[in-house]
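Reviewing the structure listed below.
The other protein chains are all here in position, but one chain of the complex has been omitted.
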Amino acid sequence: MDKKFVIGVIGAGRIGKIHIENLAHKIPNVKVKIIADVKIDEPLKQWAAEMGVLKVTQDANEIFKDPEIDVVVICSSTDTHAKFIIEAAKARKHIFCEKPIDTDLKRIKETLRVVKSSNVKLMIGFNRRFDHNFKRVRESVVSGLIGTPQIIKVTSRDPAPPPLEYIKVSGGLFMDMTIHDWDMVRYLAGDEVEEIFAYGGVLINPKFAKIDIDTAVAILKFKNGAMGIIDNSRQAVYGYDQRVEIFGSKGCAMADNDTPNTAHIYTADHTMSDKIPYFFLERYMGSYVSELQAFFDYLRNNKDPSPSGEDALKDNLIALAAKRSLDEHRPVKIEEVDK
Amino acid sequence: MDKKFVIGVIGAGRIGKIHIENLAHKIPNVKVKIIADVKIDEPLKQWAAEMGVLKVTQDANEIFKDPEIDVVVICSSTDTHAKFIIEAAKARKHIFCEKPIDTDLKRIKETLRVVKSSNVKLMIGFNRRFDHNFKRVRESVVSGLIGTPQIIKVTSRDPAPPPLEYIKVSGGLFMDMTIHDWDMVRYLAGDEVEEIFAYGGVLINPKFAKIDIDTAVAILKFKNGAMGIIDNSRQAVYGYDQRVEIFGSKGCAMADNDTPNTAHIYTADHTMSDKIPYFFLERYMGSYVSELQAFFDYLRNNKDPSPSGEDALKDNLIALAAKRSLDEHRPVKIEEVDK
Amino acid sequence: MDKKFVIGVIGAGRIGKIHIENLAHKIPNVKVKIIADVKIDEPLKQWAAEMGVLKVTQDANEIFKDPEIDVVVICSSTDTHAKFIIEAAKARKHIFCEKPIDTDLKRIKETLRVVKSSNVKLMIGFNRRFDHNFKRVRESVVSGLIGTPQIIKVTSRDPAPPPLEYIKVSGGLFMDMTIHDWDMVRYLAGDEVEEIFAYGGVLINPKFAKIDIDTAVAILKFKNGAMGIIDNSRQAVYGYDQRVEIFGSKGCAMADNDTPNTAHIYTADHTMSDKIPYFFLERYMGSYVSELQAFFDYLRNNKDPSPSGEDALKDNLIALAAKRSLDEHRPVKIEEVDK
Partner (left out) sequence: MDKKFVIGVIGAGRIGKIHIENLAHKIPNVKVKIIADVKIDEPLKQWAAEMGVLKVTQDANEIFKDPEIDVVVICSSTDTHAKFIIEAAKARKHIFCEKPIDTDLKRIKETLRVVKSSNVKLMIGFNRRFDHNFKRVRESVVSGLIGTPQIIKVTSRDPAPPPLEYIKVSGGLFMDMTIHDWDMVRYLAGDEVEEIFAYGGVLINPKFAKIDIDTAVAILKFKNGAMGIIDNSRQAVYGYDQRVEIFGSKGCAMADNDTPNTAHIYTADHTMSDKIPYFFLERYMGSYVSELQAFFDYLRNNKDPSPSGEDALKDNLIALAAKRSLDEHRPVKIEEVDK
């Protein structure tokens, strides 16, 4: 029978709660024993009890010190990820951590070094790799159906920009929002990015102008010669626009947006259907379950982790190169920013 | 080289003009020599000249008597079809005739008898058999791809009802409008109808009530056991709704409506696209060319004619059976009305 | 705050487990206290414990006698539904019961009489009313968007026939499989059926011939004059084909099948996408949650129940009329079978 894993979760915000709920109801043979969060109140305790979690604490160390706990799931704020990964690794616990590991390159590398030397397993929460649509597109490459990938395209647009306050500390569009898309093109292409050139601008809200861009397009060269295209907007008024496409030597696979229902309504004016899902919770809910399944499959069966800590590092390097390309108005090789 | 056919066209109304234009520009190795129409005016003569037709006459006999003419295309009013078919047959000319041959059973049979004994070829203008969508659905049966047909469905709705005056002399919805659909289910199924049951009603315009129905649904049994479904409306406010479906033992083929363009527009309200084509001229234009191609292929290469005069007879029988089913409120076998 | 309902569930088979899981995880402010099933084993007990249900019993009376329990959810075999509804009603507990109430008309009516006199609430599990696609189509009528319904179409095909043993006791295709579709056309049309005519046949497996039909088409007349069309097959090799359409005076709403993903793959041969969902568990999973939400909304806010016990009765009458139409080869009025 499958080994039962005992889990401590750090951070019970929106995404933390999603993981806890999935661990409680959708993932077999696992048990969340402790939830640690900087802010504990009655509703959280009650909710935790409903999820079958008996201990809620403000001290993450209780997780690290608990010998029964095998796995730490890190959903706390970004600036604590590296620290908690390192502590978990030192406590010899396997780690599932939300993206990103950190925004600082040195710190990411140091973190990965500790994970490696501690001989624990690490997977990063780039959940979109587990989206039913994108997975299917990737499969069409893996199966050989569409041949060698030549052009990889990702369209990724948010429905509405976050508050300016958030933007200021976000690390910028390339690090905060496009980070998922850097990971997606690498995943789809099955290859590494060599160079990037990006355009960015402020087309939505002039208030962004001094802080960040809100619209961007980028093209990339992969090491194998394939080319990538990404376009981003902070504001697609029609909803969360998430599409990918791989063009290959034997065909082309395209994933369109999900739709809330399949109804088409013909009227005297036009044919209409309902808007696409509003944002990532509506669109990617299923992928959060699938990524946890993959994580435990990795723990149990030693499958290659995807996305690994190294993936996260590489995605981060592309973000840095994209930012430099934007700033210096020239194509930038990934190796230029990797030091 | 292909034999060149010389053609006389009787009737230069809307559909006659379409055929003449196609014969002039789209069909190789044919020549329209004479156009006969009850009403001749200057614009018609001019138009004929532009089409390369040098003679326009009120006397159809000029066509029948012209020894150079091999083929008669009959596009005159319905009540003259049988008469002109017979005269053409007696003059030993091949015939392409618009549907229907006649609305009277005896007269249809007599007409077919003359055609047969005259040893000329006859094809009837059920153009929808040549529609790019429906042909593709039929091919999925012929190729074996979807196995044995079990359920055949036709949706056929006009955008707006014709004038009441037209309705009065039309022979009724089943004979005037559904006649195309009787032919379509037979074509798609590749089998003959054994029995039919129909519901009809006046749901659009109460003024129809004393004259005809304006909405109908019918189910049929084919001799091989397959079942058919047809639904009709005289008024689909969103345009000309023309869809078919064959469900078989190995799959299902469905043809959706054509669209004027492939643009999808996402807005803050909904996803929209343009209305489907308005009526048969927009939708079936290509099929008028294809049916003439098939007709001359029949003349030149002796392929089985489809739709033949016998097809038209069988379609007519179904219409009669449908009408009787409606009137007598019971399922009616085709053989009951065939005498 | 919302009243908390305490629930007893009778029957923990496939559908019972789905309801229990939804009650445990997806429906707020409810608690399953007792599960009763004729067959209890260790795995069931363990599973129940995981769902937070502490008592599992073979005696349904423990549910009826428990004063804390407000609601009974009946998921046992069809032949026990009426009995358990009556016992629950007499015990003054509200009832959610899987379809059908019974196959015997008298027994259904007697059951509904007891429910009414006991003054408890009853809802029947015609889950498809809560399907995201069909609900959207119905909304297009309710909102007035497509005007007055004139033609209502339901396509409903199973992926594979059940075992012959099941067929023998199923009550026949019209009672066992089409029962959902009778309910669907009534729900979509927002009106009652007056008359029906049906064709049926054995097109899939000759072994059905002495027991039941495996393919059917039926047309119906609604009291308001609208017309309905249903087609059924026990075997659609491409998956569970579930589509509906309402054609109205101002437009037409169509719900297509769900798809497992939105990927389209263009190859040198053709454009392809993945098969539709295999069966009802894949397709209708979300509707099981929504129907429970509606049930508790009915209990708490006294909304009209849909589908009610009367709905189930009416669906049953249509099934009987359809069967009689098939047997007597004539259109049958619903009132003919209602005695």
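Each chain carries a letter (A, B and C) given by its place in the written order, and its residues are counted from 1.
Definition applied: contacts are C-beta pairs under 8 Å (C-beta built on N, C-alpha and C of every residue); 3 or more make two chains touch, one makes a residue touch a chain.
Here the structure is a predicted model, which means the values were calculated and not measured.
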Open item on the list: One chain isn't shown here. Among B:H264, B:K303 or B:R330, which residue touches it?
Closed with: B:H264
Open item on the list: Out of C:S170, C:N205, C:S249 or C:S273, which residue would touch the omitted chain in the full complex?
Closed with: C:S273
TODO: Looking beyond the chains shown, say which of A:K4, A:R92, A:K168 or A:K250 touches the absent one.
DONE: A:K250
Open item on the list: Across the whole complex, list the residues on chain B that are touched by the chain not included here.
Closed with: 21, 25, 132-133, 135-137, 140, 145-146, 250-268, 274
Task: Absent chain, residues of chain C that touch it - done: 236-239, 241, 259, 266-276
Task: Contacts of chain A with the absent chain, listed as residue ranges - done: 147-148, 150-151, 153, 157, 197, 199, 201, 203-204, 215-219, 221, 225-229, 231, 233, 235-238, 241, 247, 249-252, 329-331
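Operating definition for what follows: only the chains that are shown with their structure count from here on.
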TODO: Indicate, using Cα centroids, the chain positioned nearest the centre of all protein chains shown.
DONE: C
Open item on the list: Suppose each chain is reduced to the average of its Cα coordinates; what separation in Å results between chain A and chain B?
Closed with: 57
Task: Separation of chain B from chain C, taking each centre as the mean of its C-alpha atoms, in whole Å - done: 42
- [ ] With chain centres taken as the means of their Cα atoms, state the distance from chain A to chain C in Å.
- [x] 39
TODO: Specify, in ascending order, the residues of chain C that touch 2 or more different other chains.
DONE: 250-252
